[in-house]
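Of the protein chains in this complex, one is absent; all others appear in place.
Then we have chain A:
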Amino acid sequence: MRYSAFKIFSQGLTGNKGWKPVWREPDPKPEYDIVIVGAGGHGLSTAYYLAKEYGMRNIAVVEKGWLGSGNIGRNTTIIRSNYLLPGNEPFYEMSLKLWEGLEQDFNYNAMVSQRSILNLVHSDAQRDAFIRRGNAMFLAGADAEYATAEQLRAELPFLNYDNARFPIKGGLFQRRGGTVRHDAVAWGYARGADERGVDIIQNCEVTGFDIENGKCRGVQTSRGAIRAKKVAVCVAGSSGRVMAMAGMRLPIESHVLQAFVTEGLKPVLPGVITFGAGHFYVSQSDKGGLVFGGDIDGYNTYAQRGNLPVVEDVAEGGMAIMPMIGRARLLRSWGGIMDMSMDGSPFIDKTHIEGLFFNGGWCYGGFKATPASGFCYAHLLAKGEPHPVATQMRLDRFKRGNLIDEKGQGNQPNLH
């Protein structure tokens, strides 16, 4: 069923009795060409682009819980492509371009809102660094715009420009950045993949890989064995646990990132704003809540909850740039598990086991990457070689010394 304004109107007049479930609930077949492990944003978008762009239909997406039950529904919904390094920026710019056409492409309202993202600058050195970043963005075809403090005062009068410790000296805008309704992304991709014949099998936990003579022939699941020519793991957050079943150790630690939302307020924030001196980012949801977050807690964990010191740190960051946030009451906070990689950048790659592919290590940047991650993973699975914008996202890059370390922090996952 194709959605349209006419459809909503006609259904409204006929008691909304014609809507159908947007995906089937099939039982697993004994064999598929490709089994994707994990029906999150990236797994579903991989299935969608495999079916749509690469003409592959005999695909299953297996999911331990319900589809979209992981980080696709736990993030702060920001999209942007303001990266620095050539290994990253063309990939994220491709992702942003896919976001721009996504709703028309999969005929689903994902509420893509290009309301801009602003990275604040608090020192002269930081201004130099951000202008360099803006130029790197231009090189990849992205947009960037430097705004002085005077320009910002006119546009965003509520920020604390004269903070004694961290005065706001300017900021780098990406006007095409913004927010998306995150659950709708999973639903839209699931619907699009299902329509094209992909089996999305929920409540089906992978319990092992069938590896014979160095080749992956399928997966063992809680609903029986499924044979596959290719197995594509896409379980960021749990990558360590899942790949351990294939005997692999990864350049990844699992960490928790907390996020927060306040009670609904009148419109106060026009776009996404990030603090450049600490780590704090905030936007306002369409329901009115201020959605914000900060640093990861910083220790290995698989518990989807964090601790109070980070809550305090995030609140301090918010108060430093936007004192009015102190009047808002916090409604909820939650945590999601991140694959924190050794250089802060992700992986879309084959493994040393033939037929076993890996997508993970998204740190806390996975949501914005959802379309390009699926597209590039689908390309790798269909063609056997990396997509041109994802050639550096390799598992062996540490061995070769080709790190993609945006912040230059070294192999310390909790600093990325």
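In this section, contacts are C-beta pairs under 8 Å (C-beta built on N, C-alpha and C of every residue); 3 or more make two chains touch, one makes a residue touch a chain; residues count from 1.
The working rule: contacts and distances are computed from a predicted model.
Q: Assuming one chain is omitted from the figure, identify its UniProt name from "Sarcosine oxidase, delta subunit family", "Amino acid/amide ABC transporter membrane protein 1 (HAAT family)", "ABC transmembrane type-1 domain-containing protein" or "C-type cytochrome".
A: "Sarcosine oxidase, delta subunit family"
Q: Based on the whole complex, identify which of A:V185, A:I252 or A:L356 touches the chain you can't see.
A: If we include the chain that is not displayed, A:I252 is the one touching it.
Q: Touch as defined at the start, partner being the missing chain; which of A:G101, A:G214, A:P270 or A:P309 qualifies?
A: Among A:G101, A:G214, A:P270 or A:P309, only A:P309 touches the chain that is not shown.
Q: From the listed residues A:T46, A:N75 or A:T301, report the one that touches the chain absent from this view.
A: A:T301
Q: Tell me, which residues in chain A touch the chain that this view leaves out?
A: 238, 240-241, 244, 249-254, 298-303, 307, 309, 342, 398-399, 411-414
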